[in-house]
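In this view, the complex is presented without one of its protein chains, the others remaining in place.
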Amino acid sequence: MRFHFKTNYDTDIDLFPDWWKRGLYLALLVFAMGLPLLLDEFFIGEMTNVLIWSVSGLGLMLLTGQTGQVSLGHSAFMALGCYACVLMMEAGVPFIVAFLLAGVITGVIGGLIAIPALKLHGVYLAIATLALAILADDLIVLLAPWTGGVNGKYAPEINILGLVIDRWSTPDYYYWMVLVVVLGVTWAYRNILRSPLGRSFAAVRDSEISAQAMGVDIARTKTMAFGLSCAIAGLGGALMGLFAGAFNNETFNFLIAIQLVMMVVVGGLGFIHGAFLGAVVVAFLPQLLSILTSSFGRGMSVPGLETGVFGFLLILFILFEPMGLYGRWLKIRTWAELFPFARKDMFKRQKSYLKTERLR
Amino acid sequence: MSLLELKDVTLKFGGLTAVNALNLSVKEGEVFALVGPNGAGKSTVFNLISRFYTPASGSIRFDGQDLLARPSHAVPALGVARTFQNIELFHQATVLQNLLVGRHRHRSTSALENIFFTPRVRAEERAHREAVEEVIDFLDLQPYRDQRIAGLPYGIRKVVELGRALATKPRLLLLDEPASGLSVEETQNMRWWIDDIRRQMGITVVMVEHDMGLVARVCDRVVALDGGKKIAEGTPAQVQSDPAVIAAYLGTSAVSKTASASGERQ
Partner (left out) sequence: MDVVQLLVSGLANGCVYGLVALGFVLIYKATEAVNFAQGDLMMLGAFVTLGLVNPQYLGMPFWLALPLALLIMALIGYLIDATILRAVFGESQTAIIILTIALGFVIRFVVGVIWGHDPQSLHSPLAGGDLRFGGVVLSIADLAVIITTLLLTFFLFQFFQRTRIGLAMQAASQNQMAAYYMGIPVKRVQGLVWALAGVVAAVAGVLYASKGAIDPNAGFIGIKAFAAAVIGGFGSLPGALFGGIIVGVIEPFAARYLPPGYSQIAPYALLILVLVFRPHGLFAQVRTKKV
């Protein structure tokens, strides 16, 4: 175990507590950047997919993990980001501008939608957002003149200052581009966490009543969290649509939103690492399952297998490891650091009783 | 001049009158206690001041400003901080983070600046941290600074909650049962802190407390409530010996004559 001898407050304010951690993440970054040199095109494509899922996952994590609001409708905002970005690109807006604007637009619309939704607690918010996701699907069909409806749209070419980025012809560039977005989003996420904004999110999550007593404007904070979360999800959606090459209303089906929720839970609610670990599971589970089913000689795909296995995994996680993959890692690390002094009950779940807030 | 002034405040929950035409006046710099049996409406008075409830009639003014014109989250900005009867901390966060939330009203950076963590945000964070460290030193919370609330014992949580309220740098501190559930030793500490909060920091304190020993030692003035009504007011000694108060605690029938003589009671 390393001890920090803190000599000034900046140690706690900085992104990394010491040079060891800084070096570790720098090494990880170098590794991530060099990945295209090590992997073939198929796996770079898969890694890009992981990173894209993590962007959307970070968006939902900010809302669910940090602010404690569950959304089953983030697919709607992913779709919004994607269509906004592509429509602007088709109108001749340069990619970078269109992409960032798509995030802003999604964030603003998400924030506006949040204002009525804010009055809703837990279950009601979940249902309202689920309805939103289903409505988005139908709306895309109804708005066919702009969205292409069921026939969908083809993603335009991404051109950054003359550099053409294409999934098929230049997969490495696509990967690096997504990596840059991931870094930007992660950096912003960390900044939020270490600033008053992030603390007010956590305050709303843990106790609305005392957040209010500390002067936190609950409605504003929730709107902000929802808007930011939607903006990030929108960026993820834009990347996902462009990566897919062609997309329609089905691409951003409400099941995507539910998959996103499952992803952040499996990864570890409330941890940045959790979004990434969850994305790895989401992206690689289908591959793993297809390898398994073909090795069992069935040769054909079993419909619903992916979601079934994913659901089963999720149940196991909530029952046995509610802190997700990252929580498990933390426990292993703590155990190793304290060896042999770790106690079994150190991470024991506290017994809790539910008390209703309703009248009748 | 009085810092906090409640005039004819009445609050009803359905048919139940929780607070009945209550008048309170708290002077700047004093330590003031609300006592009374369970259900007397003491915490409700705090919740009225925090604007969690809106009274049916009456006015609540703090430092000349109308509190009823403000939403709940705008009350702390005036310099009113509080603790809760059943500890309401941010249990997933560390002690330090909890105290830093107390600095919320002093922040001046926008959300956008926060997202990009501009130098201004950093400078302000340092200032917040310094302010919080003062509170940590004052309450001897150093060993717990980076611990999560979820793992802390009850007595410490109580102190952290006091610290979070102090971190807001209030002018008026509302303490809802600061000594409930504390050991004799912890109660002793609480008493010294309350004394220091008034003397060193010049903060006015209003507390709800059942421990009459503590009330007698730290409070200048006491108001006794029963059934949402004021039944006695005065120094701790005066209130403790007031027959109406004794009646309220022991039951009306035992001393009903003296009780009805000293004020209109239901």
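Labels A and B are assigned to the chains in the order they are written; within every chain, residues are numbered from 1.
Here, a contact is a pair of C-beta atoms (placed from the backbone, for glycine too) under 8 Å apart; a residue touches a chain by one contact, two chains touch by 3 or more.
None of these values were measured; they are calculated from a predicted model.
Touching the missing chain, out of A:15, A:180 or A:318, is residue A:318. Contact with the chain not shown here comes from a single listed residue; of A:44, A:211, A:258 or A:325, that residue is A:258.
Across A:209, A:246 or A:292, the single residue that touches the chain missing here is A:209. Residue in contact with the omitted chain (choice from A:131, A:219, A:244 or A:330): A:131. From the set A:180, A:302 or A:336, the residue in touch with the chain omitted from the display is A:302, counting the whole complex.
Within the complete assembly, residues 64, 68, 70, 72, 116-117, 119-124, 126-128, 130-132, 134-135, 138-139, 141-142, 208-209, 258, 261-262, 265, 302-305, 307-312, 314-315, 318-319, 322, 351-360 of chain A touch the chain that is not shown.
Going forward, only the chains that are shown with their structure count from here on.
For the pair chain A and chain B, the distance between C-alpha centroids works out to 40 Å. By the touch criterion given at the top, residues 50, 52, 71-77, 81-82, 84, 88-93, 96-97, 100-105, 107, 109, 111, 114-117, 121-122, 125-126, 128-130, 150, 164, 168 of chain B touch chain A in their complex. Contacts from chain A toward chain B in the complex involve residues 9-10, 12-13, 188, 191-192, 194-200, 202-203, 205-207, 209-218, 224, 228, 270, 350.
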